[in-house]
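For reference, the structure I am asking about is given below.
Only one protein chain is missing from this complex, and each of the others stays in its spot.
Here the chain labels run A, B, C, D, E, F and G in written order, and each chain numbers its own residues starting at 1.
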Amino acid sequence: MNRAGLRALLDQVREGALAPEAAEALLLGELSRPAFEDLGFARIDHHRALRQGFPEVVLGQGKSPDQIAAIAERIVALGDSLLVTRTTREAYEQVRRRVPDAAFSEQAGVITFRQGDQPRGRGTILVAAAGTSDLPVAEEAAITADIMGNDVDRLYDVGVAGLHRLLSAGDRLAAARVLIVVAGMEGALPSVVGGLVQAPVIAVPTSVGYGASFQGLTALLAMLNSCATGVAVVNIDNGFGAAAIASAINHLE
Amino acid sequence: MNRAGLRALLDQVREGALAPEAAEALLLGELSRPAFEDLGFARIDHHRALRQGFPEVVLGQGKSPDQIAAIAERIVALGDSLLVTRTTREAYEQVRRRVPDAAFSEQAGVITFRQGDQPRGRGTILVAAAGTSDLPVAEEAAITADIMGNDVDRLYDVGVAGLHRLLSAGDRLAAARVLIVVAGMEGALPSVVGGLVQAPVIAVPTSVGYGASFQGLTALLAMLNSCATGVAVVNIDNGFGAAAIASAINHLE
Amino acid sequence: MNRAGLRALLDQVREGALAPEAAEALLLGELSRPAFEDLGFARIDHHRALRQGFPEVVLGQGKSPDQIAAIAERIVALGDSLLVTRTTREAYEQVRRRVPDAAFSEQAGVITFRQGDQPRGRGTILVAAAGTSDLPVAEEAAITADIMGNDVDRLYDVGVAGLHRLLSAGDRLAAARVLIVVAGMEGALPSVVGGLVQAPVIAVPTSVGYGASFQGLTALLAMLNSCATGVAVVNIDNGFGAAAIASAINHLE
Amino acid sequence: MNRAGLRALLDQVREGALAPEAAEALLLGELSRPAFEDLGFARIDHHRALRQGFPEVVLGQGKSPDQIAAIAERIVALGDSLLVTRTTREAYEQVRRRVPDAAFSEQAGVITFRQGDQPRGRGTILVAAAGTSDLPVAEEAAITADIMGNDVDRLYDVGVAGLHRLLSAGDRLAAARVLIVVAGMEGALPSVVGGLVQAPVIAVPTSVGYGASFQGLTALLAMLNSCATGVAVVNIDNGFGAAAIASAINHLE
Amino acid sequence: MNRAGLRALLDQVREGALAPEAAEALLLGELSRPAFEDLGFARIDHHRALRQGFPEVVLGQGKSPDQIAAIAERIVALGDSLLVTRTTREAYEQVRRRVPDAAFSEQAGVITFRQGDQPRGRGTILVAAAGTSDLPVAEEAAITADIMGNDVDRLYDVGVAGLHRLLSAGDRLAAARVLIVVAGMEGALPSVVGGLVQAPVIAVPTSVGYGASFQGLTALLAMLNSCATGVAVVNIDNGFGAAAIASAINHLE
Amino acid sequence: MNRAGLRALLDQVREGALAPEAAEALLLGELSRPAFEDLGFARIDHHRALRQGFPEVVLGQGKSPDQIAAIAERIVALGDSLLVTRTTREAYEQVRRRVPDAAFSEQAGVITFRQGDQPRGRGTILVAAAGTSDLPVAEEAAITADIMGNDVDRLYDVGVAGLHRLLSAGDRLAAARVLIVVAGMEGALPSVVGGLVQAPVIAVPTSVGYGASFQGLTALLAMLNSCATGVAVVNIDNGFGAAAIASAINHLE
Amino acid sequence: MNRAGLRALLDQVREGALAPEAAEALLLGELSRPAFEDLGFARIDHHRALRQGFPEVVLGQGKSPDQIAAIAERIVALGDSLLVTRTTREAYEQVRRRVPDAAFSEQAGVITFRQGDQPRGRGTILVAAAGTSDLPVAEEAAITADIMGNDVDRLYDVGVAGLHRLLSAGDRLAAARVLIVVAGMEGALPSVVGGLVQAPVIAVPTSVGYGASFQGLTALLAMLNSCATGVAVVNIDNGFGAAAIASAINHLE
Partner (left out) sequence: MNRAGLRALLDQVREGALAPEAAEALLLGELSRPAFEDLGFARIDHHRALRQGFPEVVLGQGKSPDQIAAIAERIVALGDSLLVTRTTREAYEQVRRRVPDAAFSEQAGVITFRQGDQPRGRGTILVAAAGTSDLPVAEEAAITADIMGNDVDRLYDVGVAGLHRLLSAGDRLAAARVLIVVAGMEGALPSVVGGLVQAPVIAVPTSVGYGASFQGLTALLAMLNSCATGVAVVNIDNGFGAAAIASAINHLE
C-alpha cells in the first residue's frame, strides 16, 4: 500500500463507501507487514511505498545476480512493482527464474516488473538527450518515469551544436510538466532548455565524451553552473535519480 | 505581464469579462515592450516573466554598484519586482537612490522590491539548514522563495549530529510541498531528509567548513551521491537557484 | 611472543610462579629471534607482535602468489597467526600448500590462520555497513578484528535513507566499545552514528558508487568533514586499517 | 549532568548513599531540562554531555561574535563547561562581557571556561607536532584534551628530517595511552610514530606548507595512506576533532 | 620593421621604386638592431614583430610598475607600438611619465600606445560576451585585436539562458571572419555560436561565477568539450591570447 | 550543396552562365532536402555542409557498429563525403557492407569515403607530432584535414628534448598557413613552435605518458598556459577538432 | 662515440699517443654519422651519447613491438648500447630476432644489450625501496643505473613503519654517492633518508597503494613537500628517470 492507496482508503471511509471495520482489517494487515525484512546481506524497506510513493528500488551495481534475484523475489512476493537499475543480462536471467514476466532493457541496464495500481502523475515528463551516446542514461530515466506512473515524451539527439533540431520541438518542450535533460561532453543543453521553459528542469550529466570530459565531470560542473533558472542536477549517469524526483514533482497535486 | 497574467486575461475574454477590443489593446501594449533592452553593458530580458514566471533577477556579483542601480531602475520602471542577489550594502545604497523603498538583507546579501501581483504557489516551501553558519545561504533561498510568491517555513540548525532536533520537526517536514535543504561540511542532511519525505528535495551545498571541505566541494559531492531518492542539487551557496526551481515546482498546478 | 605475553611472564616471575632461570631461558630464546628476516624481496618484521600487539600482516596487493606463500610460511613457522589482506583465491591456493589449515574469505579477499593465544579485547567492536555493496570492506574489517582477539557485532544495510533500520538497533550501537562504520556514496552514516554514541567511531569510506562518487573520494571527504565528534577516518576500502586501530583501542586497559 | 554523573548517581542509590526519593528529584530536574534550546539562529543541544560525555562545543568559524557570546552565555548558565574553537579575540571580548572568567588562547584561537566535575581520562594523551608552524593546531588539540579531562603531554618540533629529536623521546611515546600526531608538508610523522607504538594514533594534517602542499591536502592524503597500523585521521587543521576522539578513547574503562 | 614592412620593401625593389642601395641601407640598419636587449631583469625581444607580426607584448602581472615602465620606454623608443596587459593604474602612472600619450583601460587593465603602420587584418573580429561580468576579459580581447590592426565588433550580454538575444544578432555573427566568444559559469556560449557559423571560433573561459565554477575551470572544461566543430580554446581570462591568434588568422591572406 | 557550391551557383547566375530558371530549380531541390533526418536514435544534420562547410561528421565512440553503419549509409546516399572518427575495425566492417569503397585507418581509428567537390583550402596545414606514440592522434588530424580539402604536411617525432630535429625543419614550419602541433607528456612543443612562426597554431594534447601525465591533463594544462602567442588548444586526443578549425582557417579567403 | 670517448681521443692527441691524421680520420667518420635517422615513425637521435653521455633510450610504452624492434636494430647497428623501458615480453621476442643477445627483466619490463665502453661513475648509487610491491620500479632504476656505468647497491623493503630495518643499514646509506629512494603509499621514506645523509636523494613515487593513494599521486605530493633538504623528485613510477639523473650526478668529476 502506497500513500495514495492510504488516502483513497480513508476517503472511502469518510464517504461511507467502506465500513470502518473493513478499513481496520485492511490497515491492520498492512501494519503487520514488517518495516523492513532482513535477508542477512540486505534489509528490504517494506514501508518505502507508504513513505515515498514507490517501493524500494534495487541498485544492481555491486550486488551479485543471486543477491539481486533474492531481493527481487521478496519485493514481488509482497505485491510491489520491481525496478532494478544498473544491472546486467546475467542478473536478469537469474531474476527471470523467480519472476518469469520480468522485462529487461539491454540499453538501459534495467529490469522491470509491474503489478498493483501505481498512481498516475498529472502531466508529461519530457526526456531530452543531446546525443545518441546519451541514450542508455536517457532510457534509464524514461523507463523509471514510466513505471512510476508518468506519461513520458522522448526527444533525442537535440544537442546545441545544431540548435534548429531543438527549437523545432518548442511545443513539446512547452507541453511538459517536468523536463529531464540528459547531456555529456560540455553539458550545455540544460542551460538552453532552461531558458526556454517555465517548468522545472532536472539535468543529468553523462559520462559521454573523452579527454577533458573526465567521465562526465565536465558536464556535471557545467550543469551546476547553469545561468538558466529552474535547473537542478543529479549525479553523473543517474537517469534513475532524475526520474525519481521528476516523478515526485509530477505527482504533486 | 507574466504567464499567469496572460492566462487570466484570456480567461476573462472567454468568460466575457473583458471585451476582445480591450484585450487586444492590452496585448499590443505588452508586445510593444521590447524583448530585451540594451544598456550597453547589459541586455535586460523583458520577456522573462512571460517566459519563466518571474522577471529577470540581477546577479550582483561582478557588477559595479552603478551597473546594478541602472539595471534595477529599468526593471522597476517597467512595473516588475526587483531581486538582486550576491550583492553588498554599497550597491544597496546606490539602488536606494533610484528605488527608495527597496529593502536589503545584510545576512543574505539580497536587495528586494515588490510590486505587481505575483501569483501564489500552492503549498509551503520548507527551508532547512544544518547549522548557524549556513544561514546566509538559507536566507537567500527563503527571501527568494518569498518574493516569488511562496509561503516559506524556516527550520534552522538541525544538523545530523543531533538527530532529535530534526526528528522533532517531522510534521513540518511532512507538510511541505517542496523542501530546500542547506548544509555545508559533510552535506548529509539532504540524504536524511530525503529518506523521510515524499516531496521533492532541492539540496544546497554551502561553503561552510574548512580543510577538506574545499569551500563546499565535499558537501556538493555528498549531495550528488545521496542514497535517498527525490533529491536534486544546485551549485554551492546557490540559495537563489534552489528557491527558483522550488518555486517553479510549487507553482505547478 | 607479544607484549601481553611478555607482561604475563614478568607477572609470573613476580608472583613466584616462574623461576627466574626459566624466565631467563625463555627470554633469551625470544631475543635470539632476529628483529627481521630478509627474504630478498621482503624483510619480515619478527618483532611486530612485541612492538604492536599483533604479528606483521601481509598486504596481498602487488605481491605475487609465490611471494605471499613464502612470507606466509615463514610467519606461521615462527608460531604467529597469519593474516593476508587484499588477496585472491589464486594466492590462497599457493598458501594452502604450505599452510594447509589456512582459511579464505572470498568476499573479503582475506586469508587467515590462527595459532597462539591472542589477548582478548575488553569489549565488542560493532561493524556497521550502509549497504549490501559495502560488505566486502565490512567483512575485511570484521575478520581482522576477530583474528586480533575482539568480539565482533555485524550490523549491515543500515544506510541513512531508511533511518528506522539504524534507529531500531540503538541498543547494539550503545553496547559497543568501539564502532567501525562503513559506507560509500555520500558517506553520511558515520555522522549519524557519531551523533548517537559516546564510544569512538572509526569511519571507513568505500569505493561503492558511480559518477561523482569518484571511487570513494566523496565518501572519504564527507567523513573527514563529519559534524559529529568522536569520528576518525581511514583510507578508502581500508577495512583492515579500521579494525587494527579499533582493536588497539579495544585492547586498552 | 553527563553520563559519568548519571552512573555515579545510580551507584549511590544502589549503595544506599542516596535515597531513591532524592535521586528521583534530581533526575526529574535534569529531565525537565529541554533536549535543545532554540535561539532562533541556533539550537543548543543540552543533552550532549549526557549522550556524548561533554557539553556541546561551539565552532566559532562562521558565527558572529554576538552569536558566539549568546550561545556561550546559555551553555555557562546551565552549569556546563565552555569550549569555543576557531574563533577570534574579537569574539572573546564579547564572550568575556557575559562570562568574565573565560580564558583565551591567541595561538590556538580557543575560548575556554571550566565548571563542574569533568570525569578524568585513564591515561595520558601525547600531542606531538612536527614543526613550529604546526603549534596552533597542536595547541587546539592540547587545550581541548585538557578541558575534556585528560592529562596532556606536549612534544613539539620533532619532524622526521631530524629523527633523533623524535627517537630521544621514546619513553614519552611509549607512556601515552593515546597519541595525537600533528604535521603539515609531507605528513610523514604519524607513519613513523605509528610504527613505534602500540597505542592508537590520531593523525592531524595541517595546512602548513606551500606550493604542492595544497593547504594541507598532501599531508592529509599521506596520513590516510600510512603504512603503519593503528592510525586514523581527522580533517586538516582539526586539532579539536582529534582531541575529541582521543578523549573518548582515553575515557574508555 | 615587421614582416609586412619587409615584404613591402622587397616589392618596391622589384618594382624599381626603391634603389637596391637604399634598400641595403635600410636593411643594414634594421639588422644592426640587436635580436634582444638585456635590461638585467628582462630581455626585450626586438625581432618579435619581424618574426610574429607584432612587437613584444608586456604581461604586467608579476612585474613592478618600475619594471613595466622601463620595458615600455625601450619598446616605444624603438618605434614599436606598446601593449601592456593585466596591469594596474599604478603602473600606468609610471608608464605615462615616460610615454605621455599612452592610454589606459581601467576595465580591461590594459595600457596602449600606437605608432607605426600596423598592417590591417582582412575582415572583422567579433567579440561576443555572455554576461556583464565578462566584460573585463572581453575588453582585453577587443583592445588587443584593435591595436593589432583589426576591425572589431562587440556583442555583449548574449548568454544562452535568453537565446533570442543571441539569435537576433545572426547577421553580425555571419559577417565576422573570426569570432572570440567569452563566457564564464557553464561556458556554453561557444558551443551555441560554433554551431551557427562557419568561421573559426576562439573560446575564452572567464573566472566569472562562484562555487563549482572553480574560478573558471568549469567554463574551460566545457569549452574544451564543445560538441561544435571549429572551436579552440585559450586560458581562463586570457582575452589577450584569444585576440592574438584571432589577429593572426585575420591577417592571413 | 555546401556554401562554396552555393556561391558558385550564384556567381554563374550573375555571369549569365546559368539561367535563373535553372538555378531556381536547383535551389528548390536543395531546399526540399530536410534540415535533419530522424533515425530514431539520431538526427542527421543535412544542412551542416551549407552551414559549416563540411557534412556532419560521425563520432564513432559510444555508438554501436549498426548505428554507425546506418548513419553512414544515409550520409553517403545524399551525396556527401563520410568521416567517422574514434571508431573500430568492427564498425568499419559494418560500414563497408553499405559503402563498399569506404577506407579505414587502423592507426587513427578513422573511416573515410570521398565524393563530391570539396573546396580546397588556400595553403598547407602542417601536422607536427612530438613522439612516435602521438601518431594516432596526429593521423586523425592529418586524415581529417585531408578529406576536408587541405594540403597536409606531416612532421613527426620532433620533441623538444632533441631540438635540432625541429629546428632543421624551419622552412616547413614557415611555409605552413596553419599548424597543428600534437604532443603528450609535458606538452612543450606548441610553445616552442609558437615562438618560431607567425601562423596560427592549434595545439593538441595527447594522453601519451604515465604517472603525473594524468592521461593528457598535464599536456593540456601546459598548452593552455603557453607563453607563446598565437596558440589555441583543443581537447585531449582531439585530432579531429584541431583539423576542423585548422581547415576553417585555411579556407578563409 | 660519447663525450668521454671524445675527450680521451683529444687527450691521446695531446700526449702524442695518436697521430693527428688518425684522429682526423676517426672524427670525420663520427661526423659523417647523421645527427638523427628518420625511420618515418621515429627519428633516432644519433648524437645523444655525445650530447648527454648515453645513447637514446627507447620508451617502449605506446610503441608497437615492430616499431621497438626496428629502432633497437638501428641503435645496436651503430655500436651503441640498448635500453628499452616500460616494455613487454612480446616486444622482447621481436627484439631478440634482431639482437639475439638482448636481455629482458620481466619484473622491471626492461630490455638491455651492452656494447662499447660505458664510462664508469665515481661512486655507488644506492636504490632503496619501501616495500616489496615497489620492486618493479626499483629494478627499472637499478638496471638503468647499471647499464649507464654505475655500481648499484639494492636496499629493499625498508619502509618507515619498521624503522629499525632502515636504521640497521646506516653504513650503506652513508657510503652511497647518490641515493634513489622508491616508495608508494604515503611516500615518507625519502624524507627520513634525506634527513640521514649528505648525498643527493632522488625520490621516486610509485603507484603502489589503493584508495586515496590515487595511483601514486599521494606519494608524489608527499615527496615534493619533503621537509628534508637535498631531495628532488621524478615522475610516478619513473625508475628510469631517477637513474638517469643519478648517473649524471655520479659521473660528475
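Methods note: a residue touches a chain if its C-beta (ideal position, glycine included) is under 8 Å from a C-beta of that chain, and two chains touch if they have at least 3 such contacts.
Computed from a predicted structure; not experimentally measured.
A.B. asks: Considering the complete complex, which visible chains touch the unshown chain?
C.D. replies: Over the full assembly, the chain not pictured touches D, E, F, G.
A.B. asks: Quick one: say which of F:Ser81, F:Ser191 or F:Asn235 touches the chain that got left out.
C.D. replies: Looking across F:Ser81, F:Ser191 or F:Asn235, the contact with the absent chain belongs to F:Ser191.
A.B. asks: Looking at the whole complex, which of E:Thr112, E:Thr132 or E:Ser207 touches the chain that is not displayed?
C.D. replies: E:Ser207
A.B. asks: Spell out the interface residues on chain F facing the chain that's missing from view.
C.D. replies: Considering the whole complex, chain F reaches the absent chain at 130-131, 159-163, 185-188, 191-192, 194-196, 209, 211-214, 217-219, 221-229.
A.B. asks: Over the whole complex, note the residues of chain G touching the chain we left out.
C.D. replies: These residues of chain G touch the chain that is not shown: 3, 51-54, 57, 122-123, 177, 195-202, 220, 224-225, 229-236, 241-242, 244-245, 248-249, 252.
A.B. asks: Residues of chain D in contact with the chain that isn't shown?
C.D. replies: Its contact residues with the unshown chain are 131-133, 135, 156-158, 162, 164-165, 168, 208, 210-213.
Keep in mind that, in the parts below, only the chains that are shown with their structure count from here on.
A.B. asks: Relative to chain D, which chain's C-alpha centre is the most remote?
C.D. replies: With centres defined by C-alpha atoms, farthest from chain D sits F.
A.B. asks: Count the C-beta contact pairs for A-C and for A-E, then tell me which is higher.
C.D. replies: By number of C-beta pairs in contact, A-E is the larger.
A.B. asks: Please pick, from E-F, A-E or F-G, the pair whose interface repeats that of B-C, with more than half of the contact pairs identical by residue number.
C.D. replies: A-E
A.B. asks: Indicate the whole-number Å distance between the mean C-alpha point of chain B and the mean C-alpha point of chain E.
C.D. replies: Their C-alpha centroids are separated by 40 Å.
A.B. asks: Just give me the whole-number Å value for how far the CA centre of chain E lies from that of chain G.
C.D. replies: 45
A.B. asks: For chain A, jot down the residues that touch at least 2 other chains.
C.D. replies: Those would be 131, 162, 195-196, 211-213, 217, 220, 224-225, 229, 235-236.
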